[in-house]
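The block underneath contains the structure these notes are about, expressed in structure tokens.
A single protein chain has been omitted from the complex, and every remaining protein chain is retained in its original position.
Per-chain residue numbering starts at 1, and chain names A and B are given in the order in which the chains are listed.
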Amino acid sequence: MRAGTRLGFVLLIAPLLLWLVLLIVIPHVDLALLSLRERVGVGEYAVSMANYRTFLDEPLYLWTFLRTAVMAVLATAITLVIGFPVSFYIAKIARGRVQSALFLLCLVPFWVSELVRTFGWMILLRETGLISGLLQWLGLTDGPVEMLYNDAAMMVGLVYTSMLFMVVPLVTTLESLDDGIIEAGYDLGGSGPSVLREIIIPHAVPGIVAGSIVVFMLSLGNYLTPTMLGGKDSLWFTELIYSQFIVRFNWELGAAFGFLLLVLSSVIVWAMLRLTGQTLEKTMGSA
Amino acid sequence: MKHSTYLTCAAVLTGSLVLVQPAAAETLRLLTWGNYAPETVIAKFEEETGHTVEVTLSNNEEMIAKLRATGGGGFDLAQPSQDRITGPQMEFGIYKPIDLSQIDESQFIPSMLAATKGNTTVDGEVYGVPHVWGTSGLVVNTAEAPDVTDYTDLCDDAVAGKVSYRLKRPTLIGFAFAMGMDPFAAYDDADAYTEIMEKVGEKLIDCKPNVKAYWGGGDELMNLVRSGEVVASMAWDTGGWKLNADNPDITFVAPEAGALGWIDTFVLPAKGRADAAAYDWINFVMQPEIAAMITDTAGNFTASKGADEYVSAELKARYQASFPPEAVDNIKWYPPVPAGLEAIEGGILDRVKAAQ
Partner (left out) sequence: MSAPDLECSALMKQFDGVTAVDDVSFTVPRGSFFSILGPSGCGKTTIMRMIAGFLEPTSGDIRIRGGSVIDVPPNKRNVNMVFQHLALFPMMNVADNIGYGLRRKRLPRAEIAHRVDAVLERIGLPGIGPRQVAELSGGQKQRVAIARCMVLEPDVLLLDEPLGALDLKLRERMKIELKALQADFGTTFVYITHDQSEALVMSDRIAVMNAGRFEQLGNARDLYYRPETAFVAGFVGDSNRWRGRVARVSGGIAEMQADDGLTLRAALRGVSAAGDRAEIFVRPELVLPGHDPADLAGCDNRLSGEVTDILFNGAASRALLRCVETGTVLEMALPQSGRFAGLGRGDRVQVGWAADQAACFPERGTDAGLAGAG
């Protein structure tokens, strides 16, 4: 009987363990080892911290790293600010078919690949694109307007790509908030802002944190959007990793970059959890 | 060196799962450029030999990265450029020598075959034979930017905000030639090469405000030029000829400093399992009629002897317009890239990218 339960447990846990070990632990150990290697000659390698030193010595790498982190945080914040009212509307105000239709609208962009989505934005924003054409047609500008290849375009793309991942956990947590509690807030003398501040936001914190973590990680790890919409000044850290691995054949430095990105996202997520007094278990449970 | 570069991971996966076929009919897993293996050619090949062909499209860097990741496995035949064979082979050992007795050398243009053999020899073994060749230079809208005749003309005020190029090594090399230096001569001298590259880097940083966007894929460039957002760009000859078909003002211009010539080759990955099929494919596509079919889809000429006769007159006309005899003589052929050169170029490109 006991042996039977144990066997059952092992069988149940085996796929998860296999997945963790094969796809997460082993590649990361490999990455860590790779990042500690230095090429000393043709086909010759030695253990050293040279790759990490290169990262610290080259202002471009450090600057790109920080810029990526700041932009990803900013994209997360913007997504939250836009996503919160949208989620509130879907969870609490819209009813029945309107509710499902709105939810579906958030989902629609994900029916096409990220590449197509990004191309869509390029068609809209480029100099010969729709928006530029519309502005000229309306007589608001004299010549074509280039809206592509800058940080704002990149931010638009990142926020658009991430919106669903913010809205889903937010809608879930907001739906779990009893309407009576919001009404009680008003009934006891609360105004809109104070109900939002004291009741709705504290209740939604697990959803906010869960959504923010996902959006932050997605933005930080995004490659296509910054490259295609950001243009010549995009400077995104994943681009550096890609070029080290693929273009420069410098896997060692690429691995070091990959590891630094992992550390960065872990630190920021940890800080976010600490700041909001949440735990990972609680947050992921709510999402 | 060709265009679209989207990874076909699925193809890699399925490729590695296919079981070993009997020697007579093998599955050839071909890692190549877009348009180098047209459907019609594959169908003909499969019909004649009984082999099946699975194509994965890629570019130089990704081909090497993929083969490096598997130690030279997952594919039976690959087509990197001839200058990118000896370096990665010495460094990573991802290819195996070609058994020249299996290849019908009479089908090749002798000078091109000899040059490629020489450039791909490591420790006395030949690793590559030539397939498709072409050049990169400038694509110019001659109506809007008639004065662009060399790489450095892209930095003129007259075309400010309307030019494009890639942030990759051909740009560095092209600019170096246009600035009166010879980077190929400095290939084996890291210090001299670094010095040249630093000068080119400064030029590119100064030139940055002129650039609309650094293009990444061929389709992206075609869009930029076709829409008129870009009037001059560094590009491959075939891209210019394709645009010329739509708009006669746009064409490929061989720069004064010389177009950069490349040859894409056939190489055998170290862990390839279908060598017989690979040799069959090489011998098959080098037949003049087949080579001409590839030229018609890819736009580039091949190292197949006598294939020119079968190529469409239109394509020949465009080629002759872009390449008067003196321009052909001026083509700068890429010598083999020594290992480690990419690191020097990478640092420069990073700096250009970061400059504000």
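In this text, a residue touches a chain if its C-beta (ideal position, glycine included) is under 8 Å from a C-beta of that chain, and two chains touch if they have at least 3 such contacts.
Bear in mind the structure is a predicted one, so any value in this text is a computation, not a measurement.
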Given the contact rule set out at the top, which of the displayed chains would the hidden chain touch in the full complex?
A
Missing-chain contact among A:S191, A:S266 or A:T279 belongs to A:S191
Tell me which stretches of chain A touch the chain missing from the display.
178, 180-181, 183-191, 194, 198-199, 202-203
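Keep in mind that, in the parts below, only the chains that are shown with their structure count from here on.
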CA centroids of chain A and chain B: separation to the nearest Å works out as 36
Quick one: which bits of chain A touch chain B in the complex? Just the residue numbers, please.
39, 42-43, 58, 60-61, 63-64, 126-128, 146, 148-149, 227-228, 231-233, 235, 240, 243-251
Residues of chain B that touch chain A when the two form their complex
61-62, 64-65, 68, 88, 90-93, 168, 208, 211-214, 216, 227-229, 339-340, 342-343, 346, 349-351, 353-354, 356
